[in-house]
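Just passing along the structure, written as structure tokens.
As you look at this complex, bear in mind that one protein chain is not there, while each of the others sits in place.
Naming follows writing order (A, B, C, D, E, F, G, H, I, J and K), and every chain is counted from residue 1.
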Amino acid sequence: MDSIKSVAELDTPSDLKEAARKKVAESVNGLVADAFALYIKTKNFHWHMSGPHFRDYHLLLDEQAAQILATIDPLAERVRKLGYDTIRSVGHIAQLQTVKDNDEDFVSAQDMLKELIDENKKMGKKLRETHGLCDDADDVATASLLEEYVDATERRTWFLFETTRTKK
Amino acid sequence: MDSIKSVAELDTPSDLKEAARKKVAESVNGLVADAFALYIKTKNFHWHMSGPHFRDYHLLLDEQAAQILATIDPLAERVRKLGYDTIRSVGHIAQLQTVKDNDEDFVSAQDMLKELIDENKKMGKKLRETHGLCDDADDVATASLLEEYVDATERRTWFLFETTRTKK
Amino acid sequence: MDSIKSVAELDTPSDLKEAARKKVAESVNGLVADAFALYIKTKNFHWHMSGPHFRDYHLLLDEQAAQILATIDPLAERVRKLGYDTIRSVGHIAQLQTVKDNDEDFVSAQDMLKELIDENKKMGKKLRETHGLCDDADDVATASLLEEYVDATERRTWFLFETTRTKK
Amino acid sequence: MDSIKSVAELDTPSDLKEAARKKVAESVNGLVADAFALYIKTKNFHWHMSGPHFRDYHLLLDEQAAQILATIDPLAERVRKLGYDTIRSVGHIAQLQTVKDNDEDFVSAQDMLKELIDENKKMGKKLRETHGLCDDADDVATASLLEEYVDATERRTWFLFETTRTKK
Amino acid sequence: MDSIKSVAELDTPSDLKEAARKKVAESVNGLVADAFALYIKTKNFHWHMSGPHFRDYHLLLDEQAAQILATIDPLAERVRKLGYDTIRSVGHIAQLQTVKDNDEDFVSAQDMLKELIDENKKMGKKLRETHGLCDDADDVATASLLEEYVDATERRTWFLFETTRTKK
Amino acid sequence: MDSIKSVAELDTPSDLKEAARKKVAESVNGLVADAFALYIKTKNFHWHMSGPHFRDYHLLLDEQAAQILATIDPLAERVRKLGYDTIRSVGHIAQLQTVKDNDEDFVSAQDMLKELIDENKKMGKKLRETHGLCDDADDVATASLLEEYVDATERRTWFLFETTRTKK
Amino acid sequence: MDSIKSVAELDTPSDLKEAARKKVAESVNGLVADAFALYIKTKNFHWHMSGPHFRDYHLLLDEQAAQILATIDPLAERVRKLGYDTIRSVGHIAQLQTVKDNDEDFVSAQDMLKELIDENKKMGKKLRETHGLCDDADDVATASLLEEYVDATERRTWFLFETTRTKK
Amino acid sequence: MDSIKSVAELDTPSDLKEAARKKVAESVNGLVADAFALYIKTKNFHWHMSGPHFRDYHLLLDEQAAQILATIDPLAERVRKLGYDTIRSVGHIAQLQTVKDNDEDFVSAQDMLKELIDENKKMGKKLRETHGLCDDADDVATASLLEEYVDATERRTWFLFETTRTKK
Amino acid sequence: MDSIKSVAELDTPSDLKEAARKKVAESVNGLVADAFALYIKTKNFHWHMSGPHFRDYHLLLDEQAAQILATIDPLAERVRKLGYDTIRSVGHIAQLQTVKDNDEDFVSAQDMLKELIDENKKMGKKLRETHGLCDDADDVATASLLEEYVDATERRTWFLFETTRTKK
Amino acid sequence: MDSIKSVAELDTPSDLKEAARKKVAESVNGLVADAFALYIKTKNFHWHMSGPHFRDYHLLLDEQAAQILATIDPLAERVRKLGYDTIRSVGHIAQLQTVKDNDEDFVSAQDMLKELIDENKKMGKKLRETHGLCDDADDVATASLLEEYVDATERRTWFLFETTRTKK
Amino acid sequence: MDSIKSVAELDTPSDLKEAARKKVAESVNGLVADAFALYIKTKNFHWHMSGPHFRDYHLLLDEQAAQILATIDPLAERVRKLGYDTIRSVGHIAQLQTVKDNDEDFVSAQDMLKELIDENKKMGKKLRETHGLCDDADDVATASLLEEYVDATERRTWFLFETTRTKK
Partner (left out) sequence: MDSIKSVAELDTPSDLKEAARKKVAESVNGLVADAFALYIKTKNFHWHMSGPHFRDYHLLLDEQAAQILATIDPLAERVRKLGYDTIRSVGHIAQLQTVKDNDEDFVSAQDMLKELIDENKKMGKKLRETHGLCDDADDVATASLLEEYVDATERRTWFLFETTRTKK
């Protein structure tokens, strides 16, 4: 399975140049896969949280997971509007995701937060890189969407980061 | 990775008998994995739909996907309340899912509907089997949740099935 | 017209056994017919109420009628999901209903309440019997729906019964 | 059972002339009976719909049924405010209705729509005739209610009619 | 003070004929005065209600009073749109009202209801008469407003009337 | 008609001393009458407003009228809770009101505002005096209500006053 | 292009007589065109307003424009329900409109209000004339719609008119 | 167990003088206990109501119970803000309550209302007495809260009292 | 006072067998008493909470208390629908409750959570036992209600339990 | 009439350079004209739709028309904030619009969809070109608005395009 | 700049005595300045919070800041209603505020909470003192406003205080 396709039957017309447009689509598909993977990882920690801050962190991760999930449909449909195909299955996600699965039996609250900081930082970087590709392709609509998601991702990083500080 | 665990650090107390309770937890985790996989498959078809009924089916599959997604958090948290661990990652889902990935370049609207009928019928059957395990375990809370999901799944099957009939 | 049918063109697929499933469908169709009939009877009394408690009873019967009406669509669609046909016409209702029509010119408020107690008590019994048929058919979805309607029916009976007591 | 009555115990006072007022009441009771019958027929088709437009038509008929049902209480209470008795039972409806029951095992989507066009056209005509009776009786309140229902009925006819055209 | 005026400084332009238009304005001003007076009378009884149906009747009269009050602004502004002056003061109301003040120390619940039946019946008649003047003046906007108020007034009469019946 | 009464049939029990309590009730009834009169006067000006600030002042007076009207029911019911009778009719209001009727054919916008400043200032003073009577009677509930109304009245005065200033 | 048509492919069935019905449709199409033109003219003035009452008039015209726009869909769909064709394009509007375009570089606030008074007065007259055609055609549904729009149009005229008075 | 305490670990800082402040806290704790007891008594009668006014009184007592319950959290938290401990258990309530338990098998509707009049009258008196203690302690925040509750309590008494009058 | 009664005046009719039905009613009354006691205990800890997690735990216990309180009215009314009497007073609760009062001056946050885990675990067990009695009595309506409450109770236990873990 | 003006009386101050700013204003006025024209064309097809997908496409075009209309006020006001004049009349629109009027008697559903694809594609291109002008003018506010509209326009194109595919 | 003024152009009329009234206005202006300063300080800590309770305290301080901000407009407008001038600028606030600025680079969470306890305690005291001035001036409206703010301030102190306790 190729990483990006424009199947004849599904080629929504677009006046953007094909090469640059394809790069945007390819990069956004990677973001969709990572959003799915990070959503599940955040829910994993939401479900297996423990310790005195249980409710506080359980709620925090639920809010963050919901925020990540809400980016998937708009991003995937951007790819379709550009005339390419988007994510199709769990296997497809596994193939494209860069978020690391964590299937450990027990992860402490502190470790959960730290791992999510790393993932969100990486996601922020990729969102910004994709924004660069949009500029090259003159795809202002995708760019504007990404701007909002960069802010939300940096907000998640900030919350998680401040929470891991040990100095009370 | 075992299919089901009760890690010492995460063993919520329960007065239900362990053997029967474990079977419920194991079966519900399978349902969670399938709900994720069917959610993504339904969104796949929502995104790659085409033809004269585009808007109608696009909306139908969006409603069905949202309905499936909404079952995941309550089911996963039932497992946690029973003292076991639940889904942790994309890989974990891939390992447990029975829903088949479809990464074809082009699927006609009619074939999409037919494939979803099959998946929803299988899910309905598994929900009912898990309900039987709840009865054995005296787990009335999980059972009640499943009753509602069986109805919703049968509704999805009914809608999809009537839509595929050729006689106008 | 048979009391229950599974027309070839309308046979939603179901993994429940046919004999038991048919009994549920047949019984639920009777409930739908009775719900229609009791809805109209309750509105009849809502419209022809009189006496010093006019507003109080007029409102009471409006609430009860609305509650009864709201059971019809879910029940009828349960029958369709089971692969059978459901109610089709006023004549069909008349044929299946067990609720008695009351076309009297004048019914006193007290007699209205008493007559509705009887009808609701009968309906409660039939709902419970249908629930038994669901258990035999392993139809947990219909069963769960009925549980809620039994409670609502017993609430109507209780309100009507206490209201008819003469001791102020 | 007479078609219209003004029972002594239920004779709301009115300054409208009795003969003309009685004609309005009689005609409105016929409309109430037909609204019930058309509501059930529309729900019949909502429940037994099939084919590629299933969801679209299923929703269309649900909206139309809800719109028809909403006319019943205001119309029946107009009769009561005029000092006459209104609908009392399923049998009473069967006696007064002019809508034809359709208990066929299978009706195609196209035939359903066509049959409903006829029923709604007839209802539109009767609503307009009753409006004429209101003018004779100087019953401006009933008249104003009917004006709104004529528009809604013509809207149902329009939607159904355009949908049956074969030229795509 | 004249009963109706078209002060030079306040003569909103209108293409309706002056004589007929003036009659409508005059009649509507009488309705505004009566609506004020009946509002206060209904509140009087709302406040001085007593006996076993206290809450039921207290609420009934509050709903009726609110309904009457809501007619005042639209009616008064109709007069202004017709180019005439409308109600100006308590004294103006007292001069035009036909509703009878009841300053009795004690009025039984039954007598309250009966007195309000009479007032509402009279108001219904006047609303209908004013509607006739609108027809003569081709003032369809005022007419349409009155149609709605006739229905509401007949509803109040019906509720009050049925409540005064002694046969329980 | 006495200015205040405690009719045997309507004497809600109260542990407040009778003499002081009666003074509160008497004063509050005056406030209710004035609220009615000021409500009508404010609506009078709302309806007969003219000039370049028409919409602005029309809205201002509508808001102020609504605010005044909303004080009537709570105040009148305070009197009833104190065991006395309250306002009964237009005539009763005319007898107790201190607000002056203005039936002039034409009042300029500026004069309307000035006249309302005076009335609201007087009302503010009376509210404060009644608050003093509540303190004497230990009637903390009426007092608390009045505190809120004093603020609202001073707000009306402030808005009206600033609006009449000529220096732009 | 004819002013009104009943194309075979779009002839919604109607029991109203054709000649009178056609006159209604023709007249309503003119109203739709004028509503479009007046909407744009009102927005023109909303956008190019200036002077000390800027915000007040800017808001006033926005409310009026929104009110005018809201009449277009119901009126156009009345024509379709009567079996005729309705407005199709900017050119079609330009052909039917009687509202005069004003493309002046600068229009003072006072002149804007005056010009809108004229247009709204003319629209009120045409609405009333079309109502007369409805009466001839027995088209009570269109008539009822127009009654409401006449009132709204007269309200716009009243507001605009009072605002242009110079006497403060 | 003392009636009021300021445990070292729970002594919220306050600038109010300790003696007077303690008296307020002590008195408010009594009010909390009585609110609990009266809430349960009102629900007792809500549940065991009977007779022709069943629905009316059932609703009345539900509203009153909800109103009483809503006072508990604000009052208890006032005590905590004053630096004292508040209610801890059913036994604690039983110890402090002055409301009398009524465990009779059957209480007529009339007797229920009468008993609640007494309890609410007593509560009104205690609220007023506590308000006096607040004045002594300069505790304006608690005082303001109580003013609102006195009004609500007098409203409950008024409703109950008027309802028990026998003269219809 | 007996633990359960069916007073002649309050015997709502029921077709369930008396012996089994009585057992359900008796058990549900115990649940109502415990819900009251656990509600107060949870509020006790909500009010006397302290330490660095004050707001988090204060909110947690408020949510849990509200959830417990919401079970009381439906459960008590189930008993009434079964034809028996339910809870009547604080004394009645004290007699039936199995929840232990805790009137200690100071309880640490950690001890509060632990004590509530125990109470909720016990409540979960009793809810499940009562569910068994419902099955014996064929009381599907009470059973369905309890299923929902078992889940909510297990959720409370889970939250409290995870929060007490010391491993951060 | 010039295509763009900055009348002295309407020159909102701006720190953006005049030449580039004027180009933005000119281009945005063209977009406003086209939005009006496309709104009317989309409503044209919404009103004259026919065939088996009537309701589905009727709703689709209503949503798209509403979305287009909602861009007009923000765009026109951007021009005013830049210090230039914007659209004034139907004639002004006709002069600037590039959308083609279609006044054909009958247009098939398929042809309607195809024609709208073309218009929306052209609009998308113009929006993007105007965005380029904003970049030159450093007008970030207009640019941000356009980004959102580009996405919405591409969404309309995508929906319309997929719907025209013939492969079911 | 004087601390309080009654500029001739802004002297809203008031019947309260000038000397006492001026003292109230002066004191309220101090409260407004302190509310601004405490709002900013609370937001300062909301923004620079860190450590394991980050989200919990971040939310707590956001709620408290919003509560403080909401007091500013009502208080400032009380001063205007009393006929005096209120806060005009950042410099004016700096001149009147008694809240201490904290511009430290790093403040630990614990120190933040402690500092806010002190500020809120001081504010509570000042609110109470101003309430005393209102009593002297017979300004019941300002007094009532302050009563509510005292409670809210004591609530903030309580929450902050309990949170700083070290005993878990």
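Keep this in mind: contacts are C-beta pairs under 8 Å (C-beta built on N, C-alpha and C of every residue); 3 or more make two chains touch, one makes a residue touch a chain.
Nothing here was measured: the structure is a model prediction, and the numbers come from that model.
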Open item on the list: For review purposes, identify every residue of subunit G that touches the missing chain, sorted by number.
Closed with: 49-56, 58, 108-110, 168
Open item on the list: Could you pull out which residues of subunit K are in touch with the chain that's been left out?
Closed with: 1, 5, 7, 9-10, 36-37, 40-41, 43-44, 47-48, 50, 72-73, 76-77, 80, 85-94, 97, 101-103, 105-106
Open item on the list: For subunit A, which positions touch the chain that isn't shown here?
Closed with: 117, 121, 124-125, 128, 131, 143-144, 146-148, 150-151, 154-155, 157-158, 161-162, 165, 167
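The rule is short, and it goes like this: only the chains that are shown with their structure count from here on.
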TODO: Mind listing the chains that sit against subunit F and also against subunit H?
DONE: E, K
Open item on the list: What's the minimum number of touch steps needed to get from subunit A to subunit F?
Closed with: 2
Open item on the list: Can you compute the centre-to-centre distance for subunit D and subunit G, using the mean CA position of each chain? Integer Å is fine.
Closed with: 32
Open item on the list: Using Cα averages as centroids, what's the distance between subunit B and subunit F in whole Å?
Closed with: 64
Task: Euclidean distance of C-alpha centroids - subunit E vs subunit J, Å - done: 50
Open item on the list: Please output the residue numbers of subunit K that touch at least 2 other chains, ranges allowed.
Closed with: 52-53, 56, 143-144, 162, 165, 167-168
Open item on the list: How do the chains pair up in terms of touching? List each pair.
Closed with: A-B, A-I, A-J, A-K, B-C, B-D, B-I, B-J, C-D, C-E, C-H, C-I, D-E, D-G, D-J, E-F, E-G, E-H, F-G, F-H, F-K, G-J, H-I, H-K, I-K
